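Have a look at this one before I ask anything.
Here the complex is missing a single protein chain, while all its other protein chains stay put.
For clarity, chains are labelled A, B and C in written order, and residue numbers in each chain start from 1.
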Amino acid sequence: MSLALNGLTIVAVCAGAFFFLAGTVGLLRFPDALSRLHALTKADNLGLGLVVLGLLFQVGGVFAALKLIGVWLLTLLAAATVSQLLARAARASGPHE
Amino acid sequence: MSAAIPYGLCSAVLVGLGLFGLITHPQPLRKILAFNLIGSGVFLLFGVIARRGAAVGFGGDPVPQALVITGLVVAFAGTALAVALLLRLVDETRRGTLRDE
Amino acid sequence: MALAFDIVLVLLILGVATWTISARDTFAAVVGFIGFGLVLALAWVCLAAPDVALTEAAIGSGLTGGLLVGASARLRRTETTSGETPSISLRLSAGVVCTFISAGLAAIVLELPGKAPTLAPQVAANLAMIGLDNPVTAVLMAYRAVDTLLEVVVLLLVLGGIWSLAPDHLWGGSPGSRHLAGPDGVLPFVAQLLVPVGILVGIHIFWIGSVAPGGEFQGATILAAMWILATMAGLVDMPAVSRRWLRLLLVAGSAVFFAVGFAGFAMAGAFLAYPEAYAKLLILIIEIPLTLSIAATLALLVAGPPERAPQE
Partner (left out) sequence: MPDSATAGGFLLVFAIVLPVVGALLSLVLGGRHAERVTLILIPAGLAVAVAIAASIWRTHGMLQYFVGGWDPPLGVAFRADGLSAVMLVTAALLICGIGLFARAQFPSPRGAEKRAPSVFWTLLLTNWGALNAVFIGGDLFNLYVALELLTFAAVPLVSLDGRPETLAAALRYLLFALFGSILYLLGAVLLYGVYGTLDIVLLASRIRAEPAAWAAIALITAGLLAKAALYPFHLWLPPAHAGAPAPASALLSGLVVKAPFFLVVRLWFDVMPKIPERAAAQVLGILGAAAILFGSAVALRQARLKLLIAYSTVAQIGYLFLMFPLAIKPEAGHPWSTFAWTGGVVQAISHAFAKAAMFMAAGLIAEGLGHDRIAGLAGIGRALPISVLAFGLGGLSLMGLPPSGGFVAKAMLLTAAVAEGQWWWALVVLMGGLLAAGYVFLVLARSLAEPLEPLRLSTTISRCRQTIVLVLALGAVLLGFVPLEPLELLQIGRPDIAIDRLK
């Protein structure tokens, strides 16, 4: 049983790490601010979600699991806000990079 | 030999790095930043010393850990005062360095 | 395996630190510093100091970072004038000196006595007397309470020092400019969502400080951050610094601290001593106003000197 759980964790966390990597590549390679943000926030939110999912198989109690999900939700909120603000700032300062 | 050794070496390098920044950066804000790096190095060294003192079921000696918390707060206070002084100075002079005229 | 993780983490810390020092742009350096603080918090976890990790993340990275971001954004306009870089010979000699210092320090670290001195047994031996389970809180609030008391005074003093930088006609006014909440603002929406959660988290972290990692400084920092967020979103406005209630809020923590300290003369025979039966209660009585005072002080420290004239 625990072997199966460990396996699920490894798969989920690795998948999460892959999305992080993809997001970072996007950040570095995409041409302008908006598409960089697009790559980064989408990929990283999914990546973190997968990592949290992987860790959920390992926690002992319901409370700890809720805490982990809470962390994910807060990060989602923060990422969404910050990318909104950044995008507005980018649009306000013009199309040049 | 303990697991704290890498962090001890890290703290030594941080102090040197911060000092380098302090000497070579002319802008006051970068100097303030460098201070914070040196401070982090010093605190980290204290943390290593605390870790070495693990005993009676504690992961580290709680006294240095508590002192680091106090130190962090005091360092923040110093940074806040320095930043406020700098911003006011820039407002007054529109000039960002400490150079004499 | 654990050692490999430590080494990777250390390399990461040093990499971010080098970036912070070497970045050409000040703003980039500040962003690097915030990242540095977060990675450093991980190091504190590895050093079995979760209380410090929380403080580092909250104050060392969060508040200091926020302060520096604000400052560098305001300095951006003037930065172009100060583009001069130090001469190569200065950089070289500084590099040599700093390498020497780092090497010396590293040698001392490696030479630290094999049997490390520790006060942990003494801390543990008296823990039951105070009724706390978190040894770090016990050190902060009992054994070395006088340090904590002076530290809170330091915070207040620096706040007074920052206020003193206001021009005469703004003395007593409110810090920062008024943030107005736009109708379609993202920030007000988030703030309305996040502030209540943040306040709960702050209180929780303060409250568990007696038994688990956490405490008044960490909790207060989160509360302060929520206040700052609410101000930035335009939900609340920074009060005029001459307000009596604000002054009372700022001083309440240290006042109660001093009061309990003096009561110690009568109850336990020494300044800042707690009678055994009431130690936990008395510490709580100090900590509640102290947390609020520290939170207010930290938020106002970030807000800076008054920038708007007081309304008569």
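Please note the rule applied: a contact is a pair of C-beta atoms (placed from the backbone, for glycine too) under 8 Å apart; a residue touches a chain by one contact, two chains touch by 3 or more.
All values derive from a computational prediction rather than experimental measurement.
Although it is not drawn, the missing chain touches B, C when the whole complex is taken into account.
If you put the hidden chain back, the residue from C:S87, C:S164 or C:Q192 that touches it is C:S164.
When the missing chain is restored to the complex, the residue among C:L92, C:V211 or C:A270 that touches it is C:A270. Interface note for the absent chain: among C:L11, C:A73 or C:L150, the touching residue is C:L150.
Remark: the residues of chain B touching the chain excluded from display are 15, 22, 28, 31-32, 35, 38-39, 42, 45-46, 49, 52-53, 63-64, 67, 70-71, 74, 77-78, 81-82, 85-86, 88-89, 92-93, 98. Although one chain is hidden here, its contacts on chain C can still be listed: residues 104-105, 107-108, 111-113, 116-119, 122-123, 126, 142-147, 150-151, 153-154, 156-158, 160-161, 163-168, 171-172, 242, 244, 247-248, 250-251, 254-255, 258, 261, 264-265, 268-274, 310.
FYI, only the chains that are shown with their structure count from here on.
With every chain reduced to the mean of its CA atoms, the largest distance from chain B is reached by A.
The mean-CA centres of chain A and chain B are about 31 angstrom from one another, to the nearest whole unit.
Put simply, the C-alpha centre of chain B and that of chain C have 13 angstrom between them. Chain contacts: chain B has no residue touching two or more partner chains. Within chain C, no positions touching two or more other chains are listed. Those residues of chain B lying in contact with chain C across their complex are 3-21, 23-27, 29-30, 32-34, 36-37, 40, 43-45, 47-63, 65-70, 72-81, 83-88, 90, 94-97. By the touch rule above, chain C contacts chain B in their complex via residues 2-3, 6-7, 9-10, 13-14, 17-18, 20-21, 26, 29-30, 33, 36-37, 40, 43-44, 46-49, 51-52, 55-56, 59-60, 63-64, 67-68, 71-72, 74-75, 78-79, 81-82, 84-86, 90-91, 94-95, 97-99, 101-103, 105-106, 109-110, 112, 116-121, 123-124, 135-136, 138-140, 143-144, 147-148, 151, 154-155, 158, 161-162, 165, 215, 217, 298, 301-302, 304-305. By the touch criterion stated above, chain C contacts chain A in their complex at residues 186-187, 190, 193-194, 197.
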